[in-house]
Structure formats: structure tokens, C-alpha cells
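FYI, not all chains are in this one, though none of them got moved.
Chains: A, B, C and D, in written order; residue numbering restarts at 1 for each.
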Amino acid sequence: ADPVTLQLKWVTQSQFAGYYVAKEKGFYEDEGLDVTIKPGGPDIAPEQVIAGGGADVIVDWMGGALAARDKGVGLVNIAQPFKKAGMELVCPKDGPIKSEADFKGHTLGVWFFGNEYPFYAWMNKLGYSTEGGADGVTVLKQSFDVQPLIQKQADCISVMTYNEYWQLIDAGYKPDDLIVFNYTAMGNDLLEDGLYAMEDKLKDPAFEDKMVRFVRASMKGWKYATEHPDEAAEIVVENGGQDENHQKRMMGEVAKLIDNADGKLIEAAYDRTAKALLDQKIITKEPSGAWTSAITDKAIK
Amino acid sequence: MNSVTEKIVPVTTILIAIVIGWYALAMVMNAPFQRDMNRRGNVTPSTVEFLESTLAQAKPIVPAPHQVVQNVYENTFLRKITSNRSLVYHAGVTLSSTLLGFTFGTILGILIAVGIVHVAALDRSLMPWIIASQTIPILAIAPMIIVVLAAVNITGLLPKALISTYLSFFPVAVGMVKGLRSPELMHLDLMHTYNASPSQVFWKLRVPASVPFLFASMKVAIAASLVGAIVGELPTGAVAGIGAKLLSASYFSNTIDMWAALVAGSVVAMLLVGLVGIVSRLVERAMGARPA
Amino acid sequence: MTFAARSWQAWIVLLLTIVAAITLPFTTNSTGFNSTSAVITLALLIAAIIIDGLRLGNALKAVLLFIAAHGAAWLLISGIAGQEGTAKLSFYLAIAAAWLIAWRCVTLLSGLRVKNRSVDTALRILIPAIFGAWILIIWEALVRGAGIPFILLPPPAAIGQRIANSLPVLGADVRQTIFKSVFVGYVIGCAAGFVTAILADRVPFLRKGLLPIGNMVSALPIIGVAPIMVMWFGFDWPSKAAVVVIMTFFPMLVNTVAGLAASSHMERDLMRTYASGYWQTLWKLRLPAAAPFIFNALKINSTLALIGAIVAEFFGTPVVGMGFRISTEVGRMNIDMVWAEIAVAAVVGSVFYGVIALIERATTFWHPSIRGG
Amino acid sequence: MNPTQQYKRADGTQSAVIAASGLGLTFQTNDGPVQALSNVDLTIGKGEFVSFIGPSGCGKTTFLRAIADLEKPTAGTLTVNGMTPEQAREARAYGYVFQAAALLPWRTIERNVGLPLEIMGNTKADQQARIKRTLDMVNLTGFEKKYPWQLSGGMQQRASIARALAFDADLLLMDEPFGALDEIVRDHLNEQLLELWARTNKTICFVTHSIPEAVYLSTRIVVMSPRPGRVTDVIESTLPRERPLDIRETPEFLSIAARVRDGLRAGHSYDD
């Protein structure tokens, strides 16, 4: 079987259920692949891993991938399982913020490490300075949990629909207690989990074929996972995911982002992402060749 | 016998004081969230009930001692050692990279010290850089080390052990430079009058004279090694080990798990330092040191 | 006294240079022999001869070797700039030869005995500086030569450039991390450790109870408390300072207690014969005697404090600070910025350490370890 | 033979500065108890110069330390100026010179000598005057600003003597103060000490290993013996108070020295 190493962006959880399901259910094997899944973590930059040759393909957010491409790492999006963004900003109802207009002079929690681009793009659009002060917003680099809100250190914090949001619910907040700004709903979303491979390697037809098979099996895994969320969550837990209940709930939410599991990239979303990054000078030039539909086209056939 | 009881009484008294202070802290720190909860849930408990509930939260800011103890107990004695939730399992993972890194670090530190003591050029050029190396925030380069090593297919125990090595070689190098230079001038002169060769001076004089220094620095080094192993586990995908446990607990604000992981780390630290202490006493006894 | 015994470097340099000359060119896309490679091989060969062949003063020899080694290295590295990843064996051999020449130069310099104080001080700085420079040169040569991806490991020159271009950001980060978190935490932590040590000394019960616990805690993986401190003290610098306080407290406590026991029995008996009170004995005898131990803790703590503050910033901060920048810029693939922060941290840490070492020299001038030089 | 009873001053008016009776001192060690002093009876009157001599480990230092309240006797009674040793220490009744110089390395010589004065709260001016006078007395003028390690062993020892003299206690306890010095310097300091003693009428207890030194200096020589530490002989000196250095070649001197040597040898075992 052909070996393939997949580097995830984050720790093992249902966010990556499709890949674990494809592996456990033998979909990869059916395609003649021997896939190793490497979990990520807070300090792991998948772009670095693939640039160093530690992986064949990575799960990454498009912001990070394009930034790396701008720095000379030839990352190419070969599939986009997540059609919608799962990120949102939530604020407690009893707090000072009710709408976008109230942000001024308040503290907002954001994740960094390449996850801050959607937020900055949004603030850019609203015309708020992010340097603090009365006329701008104060940005707080948020920890991995929802403590900043519970502790009232921030007026709003970033959450993923499939993860931290539920931690807030667990902590006693009721959905009514929270005001939610969903990036997708606002039309401010940047593309999240996609699959990226190295440009020069893709020129090799054998590797390209391997990626085709990989994407096909992965999307089959995603399809299975969205159809059998509980089983998928169990597979995730067996592979090191924490807290079965939490993973099941997460699987349910992730399914909503997957849509129809064809892995095709929506060009409009790509353009929006690229423009937002360019506007913020995170990338210095218009990216070209940063995605290809060749793989998904062949995979779906 | 007498000296043991003489120690135990003050230590336990202070431990009890700490525990009481801890409970008080837990009540104070957990109260605001409890109040919010009660407000949102529209309950008005009595003071005693309120205080009790501050000590029984699932994700408290400050877990109460009994919550931590219970968690440690469950995850130490009630789980299979191979289970992902067993603290023994995680401690074992951390322990193995600690020990490997400590071994490397000790060897490296000794080699550096030998170089510094014997090569004038090294003596005058290396020390500032060794000190500078320790001012580099290890957590910042740890992920990069892991990634770079993974790129050349070194994964698993070794990268973590290398971070331990990085932290533990320093105390050993510094201590051993002191130790290898500790023989008195008169002893060196004595060897000179015998026309002893440099290697004879090294093995018969410098090495035995440095033994107390070696063990003192090994005590520091093994603690540093443990820190290195834990730091090294953070960026490896939080798979296994006390550091991974700490991190994954912190993603989910599982404070009780976090504290339990800290306790596990402390126990490992104490065992390791204690072990070095015992070995050092045995070796020094064998070398005829005067019992204290 | 024989030719060969004096330095093994000469022979290896000779060998390396010859093999390098045979396996020319240095890079895959340059042609055989050209003027630059001629200059480089010649410089290396001459240096090899200087090392042992000529009867020159050691100082003069060192100067010549210095020029040869660094000139060759500079030519080699500037030759490969712009065509990264094309280096051949010959390139690495030449770098290795230049390095050996530099080593010989350092050996010669270390052997110099100068009477002039300022020359001696200059040497004291120059020797480690050459050593450090060669770490950077070899790093630069390997990264450029092998064409290691920029986002894995940038070459030092790029890092230097980034530092020069980002002074305001670096300045702001230093202000946040060093002047707020580290400084406040260090002062409070060291002071608290010191006061506790005196307290424990005064109250034997406390000493017996606290010290075993202190010894234990000082061995703990303290960084584990960083997320907890962020939970308790908020995301701004106080939580980082709290981590620093915890990290510095125990080394100071343990060292001060050890230091207070450092005065000899005879000295304490002497004070007793004067019917000296507790505080008089403390102030006139035991604290001065403890000074070397206290400085030891201050030195250990200077590096611990920095690491603690930076690590704590990984768990939540405002959008400024060295730890914040490091973790954020990795995500943005600005690895040169990460290394710039690391370099700044190392420099600040070394300076911090150096300043304390200087104060130590001035105040514990009487201690044999310092008198002895 | 009981030294206390045996001892009787000619003028009878002498008040006892040190009075030990049945004095015992046992150290508890890991290897069991060590009897450092056993049943010591000794009375020392004002103005006496008493030397203690005996093999290593016979309790000389221990006896001096008991007087100085640095060790607590475990049997018998001991008074200093009629007080308990503790009261005497608190009244700063004595100056103590240790075998090693025990100077504080971070203080200059003058500040080392001034240390007891600082502690006892003398005025700055008085401190200066006393430091000058005592440094002069031990021939160290000109070395005030030097640090101890910049002086030779002998000079350090003299500074430590100056320190003990600085506050003018009536009782001097000296534990082998000249052990580390060469013979000539020793002779010189012996002369100076005798001169000081004659002038000030201090009481001096002096431990030494040297028979000639003991005989030359003392009005009485106490010979001790180890295991258990005890007084085996007390020899009254018949030499006059006025003693030029060459008194050491007189037959009278030599006969006292021979008596001391015999007393010593009796209590001596060679394997120590």
C-alpha cells in the first residue's frame, strides 16, 4: 500500500472525524493507501511540518496556507471538506455588547496562531482599530478554553460552533444567554479546514494519483461520519479524543459544516479569503495557483 | 527515629495550614461563578449550601483539595495502567522521556565540563554561550525542534528527550566544571610530584573529587529534565504524558484534571529527586564520606 | 615540541582544502575554477601554513588566521546567497577548513598572556565572540547551502535583518514582557523568598516545616501553573508576573536558607561572645556570609524569570509581548520574527545575568571564588 | 590531689574570677557520649595568667568554651566573676581569641577590630580611638584599610587578638592564639602579652601546645589529660613576674618545663 502521512491542525477530535473514520473503516485500505494520522496541537504549525517533509498532506485553514505560500512554501488546496466556517464570536446577553456597534472600547477574545485573520478582516470591514482605546477594540489573545468569558476578562470570545460553544453551555449558559456573531452568517467567513499538499510534489503523476485516492477515501469517510455521527465520535474517542459526549455533539455540529461531502472548493469563498488576507497585508501579493480542482474532479468521478 | 518525628510534626502542621488556606481560597475564587450560575438558574441557596456548592463545581477555578485527591485516586488506582485516562500511564510516558533526556543531558554536561577544564580555548569561549543558551525560551523552540526532527523522521521519545537534554545539561556542565576544578592545589601538586599523567590525574583525583558536585547538579538536572519532558509533550499533539494531560485538560477547562496532572508531576518529581538523593548517599558512603 | 604535535588543525585544514580544491566547484551551477574560489582556497592554504609553518608571534599569527578564516567564510557565504540549496561537498569542506582555522586562532588567543588590563578585557570578550560568530556562520552556511526552507529555519542574516526592521515591535514586546512581567515578578518573587527565608530562620518551627516542602516544590514542573495563573490573575501582565513570582520564590528561599547557615560555627560563637542579638548577628555576620548564595539564586532566577514570563504568555495575553509574538508569528509563518524574539530574549537574558554577575563581583569581592579570579 | 583546695594565694584577698567545682561536660554523639570534661575543680583569681596544656582532645578548648558560655556543662558548677557563665557573657565579661583568626572577610582590619565595639554600641569616636590603640598594640598600624586575606596568617592572628582587646574586658580567654606563628613572632607576641598583662592586671586563660610558651607566660600551668578530659596536674610557677626572654635558658625555667613535660607524658598515649 502507498504510505500517506496526514498532519492535522489540532488535537484529535470530531473536527477530523472523517479521516479517522476512513482509516478505521478501511476506506484508505480499499484505495491502496496506508495512512498515518498525526494529531496537531497548539504549537504545531502544519505548514512547517509539510515544508519539512514530515507530512504528505495537511489539514489547514486557508489563511495559514496562503500565508505560508506567500513565504515560499508551495501549498496547494486540493480539497475543501468544510464548506462553511465554524467560527463565531459570542457575548453574554447581560454584558455590554448587543450588536456590532457596541464593540468600541471593549475587549474581544481571539485565537491567534493563524486563526485571527477572519476576526481582523471583520474589524477591518467595520472600520474599528484593533489597538484598543475608546474608539477601537482591545484584542485579547484567548487561551484554549472559555474561561475569559466566565471570568469576565473579555466581553466577547471566539468559539467554534462545534467545540467551545458547547463548553459555554456546559458551564451553565443557556443559548438565550448568549449573543452570537457567526462569521458564515455575516458573510465574513474565511475558509477553514481544507486539505493541502505541496505544489512540486503534485507535479508527479504518481503522487497526484495518490492524493486523488486519498481525497476520495477521506470524503467517503466524511460522508460516513455525517451519516453515523455517534459511531464516528466513538472512533474519534478510541483514537485519543476526549470526552465521548462532547465528541458526539461536536460531530453533529461538524456535519453541518461539511454540507454534501464532495470536497469541492467554492471559488467565491476562496476569492473572499484571498482578498481579506491581501487587505490586511498578511500576504503581499495576489496568490495564484493556490488551489486546484483537479484532484476533487478526479476523486468524484 | 527521634529526628523523624521532629520533622513530621512541623511539616504536617504546615501542610494542614496549606490545605485550610486552599479550601478558603477555593470558596472565595469559585463564589462569583457560583453566584452567576445561581442567578441564571434562579436559585437562592443558604450560605452553607452555597459554600458547599463552591466546592463541588465540575470546572472550578480553584478545585477543592478533596476533588483533586479524588481525581488522582481514581485515575491512579481505579484505571488500567494502559488506559488513556490512567495517570500512571501518563506519568510513565513522561518518566521515560525524562530519564532518557536526563541520561543524555548528564553525559553531555560532563563532556562539556571535561572539555572546558582541559581545553583552554573552550574554557574561554564556551561559558557565555552556555549561559545564553539557557535564556532562550525553550517552549518557543520546542515545537520547531519537534517539527524539524519529525522532518528527518525522528519522532516519539527522542525529540522530547532532546528537549530534556537541553534543559538538563546546563546544571551538570556548570556543576562539573566546578567539581573537576575542586581538587586543592596541594593535591594537584602531589600528583605532579609523582609525575602522574593527565589521565591519571583525571581519574584518580578530578573525578572522585567531583562526585559530590555531580550529584548535587544531577538533582537539579533531573528536575529540569522533567520540565523539559513536559514542555516537549505539549507540541506533540497532546497524545500522552503529563504535559499532554495538562494541556488537553486545559483546552476543556478541566481544572480538576489539570491539578491532578500537576500532582502527578509533583509526585514524579519527588520520586526522581529522592532517587538521585538515595543513589548519591550510597555512592558517597561507598567512597568513605563521613556520615552527616 | 614537534611540528605535528603543536596543532592538529593545520593538517586537517590542509587535507580539507586540498579535497575541496579537487571537488570544486562550490555550487552546482557555477563552473569549476574561478577567481573567487581561487582566492578562497589560497587563503585557506596560506592559513594552514601560517598555523605551524612560520615563526611568527602568536598575536600576529592570530590576526592573520582571523582574517583568513573570516574572509574565506564571508566569500563562501556571499557566493551562495541567492542560489540556496546548490552547495556541493567542496563548499562544506571549505567552511569546515575555515572553522578549524578560526579554532586555531581562538586557541592562540586563549594562550596569550597580556599585562595591559584593557587588552585583556578585549580578549575576554573577543574569544567568546569569535566562538559565537562561528555558530552563526555555520548555521548560515548550512541553511543556505542545503537550501533549508525558510519557514523551518531562517538564516541568521535574515533574522538580523528582521530585528533591524522590527525594532518598534520588539521594543513594545520587551516593554510588556521584560519591564512589566519579568521585572515585577522577579522583584516580588525574590523579595518574598528572601523574607520567608528570614522568617523561617527566626522561627525554627517554620523552618522545619517549610523547608522540606520548599525543597519539594522547587523541583516541581512549575510551568504547569501558567494556565492556572492566567485563570486567576487575568490575561494581562499580572498573571505572567505571578508565574515569575512562583518560579523565583523557591530558589531564593532555598538558597537564602542555605546561605544563612554558611557562616562558620566559630564566627557565630564569636558573635555570641559579644552577646550580640539576633538581628545584629544577622546583619553583621550571617547576611554578608549568605551573600554568595543569595547571588546564586538571583542569577538562577534571572533566566528562570524570563522563561516563565514568556511561557505564561502562551496561555492568553493582550496582543503584545515576546511570548505572544513568538506563538503568533509561528502561525503566520514569520519564522524570522520568531527567531528575532528568541535572539532578543537571549540577549536580554544574558545581559540581565551579566549585570547581576557584575554586582556580585562588586559586593562579594571578598569571597575566594571571586578573589581567585 | 585537689587543685582547688591546694590553691591558696599568699595575700588571701583574691576574689575568684573563675570557679569550677566538680565540673563535667559530656557530648552526645552518634557513637555514644564523649566525656570531654570530668570532675574539674579549679579556681582562678583576679590577675592570674593560667595556661592549659595537654594532648589533643583533652578538653582544653571545651573548658574555655564552657567559661565563655559556648558550651553548657552537664555536671558540677561553674561561675565567672561570681555569675553564671551566661550572665557573664551578657555582661561582656571576657574577650575570646579563637585558635583560627576568624576575621570576617568582607570587613577591613579596622572594621573587624571595631566589630565588638559596634555591637556593644560604643560611640564612633570612641571606636576610632580604641581601634587605633589596639592595632598599635599588636603592631598593625598602617594595615587598617586592608582586608584579612591581604594579610599573612600571623598578621591576621594579631588582628584577632586586637579585636579581643578592643573592648577591654578584664578576662581574656585565648585558645592557642599563637599556634600558627613562627617562633620569632611568637616570642615577640609572648613578650607583648606579658607586658599587657602586667600593665592591666587582666586575668588570662591561655591554651597552648608549647611547653616553653606555657612556662614562660604563666603564673600557673594546668596539665590536662584525655579520655575523660580531666586536670591531672597544676603547677605553680616560681618564676618572677618580670620575665626577660632569656629566662628560658635558666635552670629554674628548665626544671619547671621538665615537670610539665613529665606531667604531660604521663597522660599521653602515642596513637593520637
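In this section, contacts are C-beta pairs under 8 Å (C-beta built on N, C-alpha and C of every residue); 3 or more make two chains touch, one makes a residue touch a chain.
Only a predicted model underlies this, so the values are computations on that prediction, with no experimental measurement involved.
Chemist: Whole-complex formula, using the labels shown?
Modeler: The complete assembly in this structure file has composition A x1, B x1, C x1, D x2.
The rule we apply is simple: only the chains that are shown with their structure count from here on.
Chemist: Taking each chain's centre as the mean of its Cα atoms, which chain lies farthest from chain A?
Modeler: The most distant chain relative to chain A turns out to be D.
Chemist: Counting contact pairs per chain pair, which pair wins?
Modeler: More C-beta pairs are in contact between B-C than between any other chains.
Chemist: Any idea how many Å lie between the Cα centroids of chain A and chain C?
Modeler: That gives a centre separation of 39 Å.
Chemist: Just give me the whole-number Å value for how far the CA centre of chain C lies from that of chain D.
Modeler: Taking the mean C-alpha position of each chain, the two centres sit 54 Å apart.
Chemist: Just how far, in Å, is the C-alpha centre of chain B from the one of chain A?
Modeler: Chain centres of chain A and chain B, defined by C-alpha means, are spaced 35 Å apart.
Chemist: What parts of chain B, by residue number, touch at least two of the other chains?
Modeler: 61, 139, 143-144, 147-148, 151, 250
Chemist: What residues in chain D touch two or more of the other chains?
Modeler: none
Chemist: So, with touch as defined above, which chain pairs make the list?
Modeler: A-B, A-C, B-C, C-D
Chemist: In their shared complex, at which residues does chain A touch chain C?
Modeler: Its residues touching chain C are 42-43, 45, 47-48, 51-52, 64, 67-68, 70-73, 112-116, 130, 138-144, 147-148, 151, 153-154, 282.
Chemist: Under the stated contact criterion, what part of chain B meets chain A in this complex?
Modeler: Result: residues 33, 36-37, 40-41, 58-59, 61, 84, 139, 142-144, 146-148, 150-151, 234-239, 247-248, 250-253 of chain B touch chain A.
Chemist: Flag every residue of chain C that touches chain B in the complex, lowest number first.
Modeler: 103, 106-107, 109-111, 124, 127-128, 130-132, 135, 152-153, 205-210, 212-213, 216-225, 227-228, 231-232, 303, 306-307, 310-311, 314-315, 322-323, 326-327, 330, 335, 338, 341-342, 345-350, 352-353
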